[in-house]
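Of the protein chains in this complex, all but one are displayed in their positions.
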Amino acid sequence: MAFRNLLERQRNILDYSLQNLYRRKEKTLFILVIFVLLISVISSILFITGSLTREMLSTVSELPEITVQKIQGGRQTNISATYLSEIESIPGVEAVDPRVWGYFYLESLEANFTIFGFDLDTLEESDYEKLITENPKFASGKESNNIFKMVVGPGVYRLFKKIAMDDTFLFFNPNWGKSIPIDIIGIFKPETELQSVDLMLVQTEAARKILELPTGQYTDLAVYVSNPEEIENIARKIKLHYPELRTITQSQIQSTYSSVFGWRSGLVLSGLLVVIAAYLVLIWDRAGGLSQEERKEIGILKAIGWDTDMILSVKFIEGLILSLMSTILGILLSYIHIYWFDAVGLREVFIGWSTVYPSFKLVPHIDLKYIMLILTIAVVPYCAVSIVPAWKAAITDPDKIIRNGN
Amino acid sequence: MLTTDKVTKIYNQNLPNQVVAVKDASIKVDEGEVVVLQGPSGSGKTTLLSMIGCQTKPNRGEVIINENRVSKLPDRFLNTFKRENIGFIFQNYQLIPDINVIDNIMLPMLPSGIPYKERIVRAEALMRQFDLMKRRTFDVKNLSGGEQQRVAIARAMINQGKIILADEPTAHLDTKLTGEFLEMISDLKKHQYTVVISSHDNEIINHAVVTKIYTMKDGQVVS
Amino acid sequence: MILNTWVLGLLVGQVTIFIVISFSGFNALRIYLNWNYASSDERQYLLENKTYLVAALMKFAMFVHLFLFALTALALDEIAPMIIGAMCPVGVLASNAYGFPFLYIKMGLVFIFSIWLVLNHLDNKMDNYPLVRLKYLYLILFYPLVIIETILFLLFLFNLDPMVITSCCGTVFSEANSGVTGTMSSISNIIILPTLFGLAVLLLFCRFIIIKKLTNSVVGGIIEAVIWIFFFIFSILSVLSFISIYIYEMPTHRCPFCFLQQEYGFIGFPLYFFLFLATAAGFNRGILELIKWEEKLAITIANFQSKLHKVAIIAMLGFLLTGFLPFVFYYFRTGRLI
Partner (left out) sequence: MRYSTKLLMMVMVFSVGISVILIDVMLRTEQFNTSGALKHRFQQIVSIPDLGITTAARYLRHYSLSDSTTPFQDYPVSREHFPAGFVYAPPDYSNLSGRISLNPLSKR
């Protein structure tokens, strides 16, 4: 058979498979719908976790090389200032930045805010244009007292607007007796929303008051090391000298970032594998197995001269077209769902019960290996399952058709 | 040209419901002959016909067509041989109901990968010959018995195989259509086709175009 | 570590292959035991039908095997950040004892499958099933290898321990390392490259000029197969020691998997495709000499061999081209060697 005929024969196989799929519309649609849904769930998991991981890893290099925490009874407690000078004296340590930060729970809105103590006067002019928008209430030149001021994240600002406190916010705590008013001088730009949604960058002294941190104590220490090779040894040195301290290096945070979603999305996926297995069994008998009418048709084909290979390929190509089409549709569906509709259904899994949450504007993270992974999980088992029924169909004996002739 | 040498076919071999359909049947058909296998139903003529048409393999004995020991060929080569040389007309036409006429006719050509245009030309020539042109895009299930048979015959001839086998072709036809069928057969005979028909319809058996008659009884060839 | 999406994907792929091949192995055994071409009873006819099934299953298994090989390389790169100290797939493979053995068996299986497929292709061309017994015996014989590969893979994936400190390709392939990979790259470039080109030239001309008479005999066939194996080994060495440096443009980064990634323009895919195709085709061309029993069979094998040889040579040139283009570009761009 000349090469051209071989090519034409393949095209005929494709023609006939498509005609079969078209003729048996309900069966095809039944498989297609389930397959598309399955694949769009799998690819949604991959897309979300991929985008979030990429978002995190993009700024990990700016983190302090070592974070030092004091651990008491397995729980992190405030670290006293005495360690500050001792750690600074370790050779190779460039600087130690004691940090004051914590959380503030607002009963009325049931919202948790992150408070980070920072000296707002050190913010340069460029930060104000690029990073922070002035608070309209304050742009009017109302003199803000120098200590009690803060810059808030967009999510925080949205909530405060609701309770009409968008110029000064009153921090109240029963055992303080009176509330502490803090002026909101700026709001972080929406681009940094994923990092800053619940953040309050408060002047350090005010933060100490709110977090009731006694003087001479900090939340933790951020240690900056100039030579990257030294990080591990300095961390080890700190742990040896001070067993009660815990050190977290930048590479540890990085490996946490890359595996934080890997674990659970795998759990979700293994749940899905059960669904896929059940689906394949369904395919095996309902779709793979042939109805009486199909079996007769194949008998006719064999009787008029079709060879077994051709019938085998027709059946296999049917399965392949179906699975590839549903893979493409599934991936397109999940892309649109996640990046154009901001994963409206799935983000609740990540957000949980928090009231302050970002708007999930993610950056797409698509890679060839994602497509290959989806193909391996969905298409490969499906095609494997459709081979044996295809073969059973292909070897029906033409003689039966002629004899019983129904 | 086409000979079967002591061909035997046993169904459900050495099982309780074993049936010996054909026993030591040997027949000989030369080029351009029209042969009829006659005999009561259940005498094994359909089984013999399907063995000649390479639809099934004999348990013993051999079928030889154009010097090829067909019964010994592996399935892969058997199908190719059958496609190129034999056209089979079944008792109930065995067309695919929900496909239109021209697709049904072209079906046997798909495996050999004949170019699309040539397929269309051939199919339309046969359709004009059996005046099916106006039924071109009708689904076969909406056609009448006579038309379906013409489609079946066109399908059998599409691959230009020189051997045409017909199994009880006139079982569902009235006398007028049977007459038409016999005209077709004589027309085939003029074009050097070899035709083997298994039938118990006396009109065919006594027709002038028939050159040889084999009578079958309980799986054996009597004359 | 099991509940990672990538690990699950690999597991699903590998288990599918294993099931598909065991199913075809089981059928192969049945065919091999009671195949006799002379009798034409019902059972023999069923066995002939079964040959279609085994052929379809094996073709599918071969394709998925290659697909999974590529996915493993890419997936290991995704798993690498979770294992401390592993910056690339090689580090992940080195993180437990089952990594490299699994890799070697997987590479070997690619060729073993290719031999079976060639046998099957030839057998279908002949009309009296001459090679049936041979190809199914061969399938039964190499089936245990697939079991071992699957077990090794499962052990490798189960023992991936995020807490294990492993070494990355910089150290694995450095001369200091004592393991196989160490010695592999310790043969400096001066030896690897000339031998590679020498083998390539030898293969190019062995068919026509030097040992024309010899290649048609059984001994010639074996020699050619062995030469192809050496060609394969030396091209892997050249990838490790020379080609990868110029793709990454960094002397320490020699990972043979990383240039499959997106940021290197997937150059790994054409490179390995050509390499495996050339070696498989050439190797099979040599092996086929051994089975030229009948006269009719010998003719079909002969013209199939010439086809194989053409494919092998074109693929080999493709490999050398894609392999050394980055070097040429680098040399022109910067005018110096790394």
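Labels for the chains are A, B and C, by order of writing; each one numbers its residues from 1.
By our rule, contacts are C-beta pairs under 8 Å (C-beta built on N, C-alpha and C of every residue); 3 or more make two chains touch, one makes a residue touch a chain.
None of these values were measured; they are calculated from a predicted model.
The chain not shown here is touched by just one of A:37, A:211 or A:260, and that residue is A:260. The chain omitted from view is touched by exactly one of A:79, A:150, A:184 or A:201, namely A:201. Of the candidate positions A:35, A:101, A:171 or A:316, contact with the unshown chain belongs to A:101.
Considering the full assembly, A:249 is the residue among A:28, A:249 or A:376 that touches the omitted chain. In the full complex, chain A touches the omitted chain through residues 11, 14-16, 18-19, 22, 52, 55-56, 58-64, 67, 69, 71, 73-76, 97, 99, 101, 103, 105, 107, 111-114, 116, 118, 123, 127, 130-131, 153, 155, 188-189, 191-192, 194-199, 201, 220, 222, 235-236, 239, 243, 246-249, 252-253, 255-257, 259-264, 321, 325, 328, 332, 335, 339, 348-358, 363-364, 366.
Convention: only the chains that are shown with their structure count from here on.
Look at where the CA atoms of chain B average out and do the same for chain C: the two points lie 50 Å apart. Between chain A and chain B, the centres computed from C-alpha atoms are 65 Å apart.
Looking at chain A, one finds that residues 308-309 touch two or more other chains.
Those residues of chain B in touch with two or more other chains are numbered 75-76.
Across the complex, chain A meets chain B through its residues 1, 4-10, 12-13, 15-16, 19, 23, 297, 299-310, 397-399, 401-403, 405-406.
Of all residues in chain C, those touching chain B in their complex are 40-42, 45, 48-49, 124, 127-129.
Listed in rising order, the residues of chain C touching chain A in the complex are 2-10, 12-13, 16, 19-20, 23, 49, 52-53, 56-57, 60, 64, 67-68, 70-71, 74-75, 77-78, 81-82, 84, 162, 262, 266.
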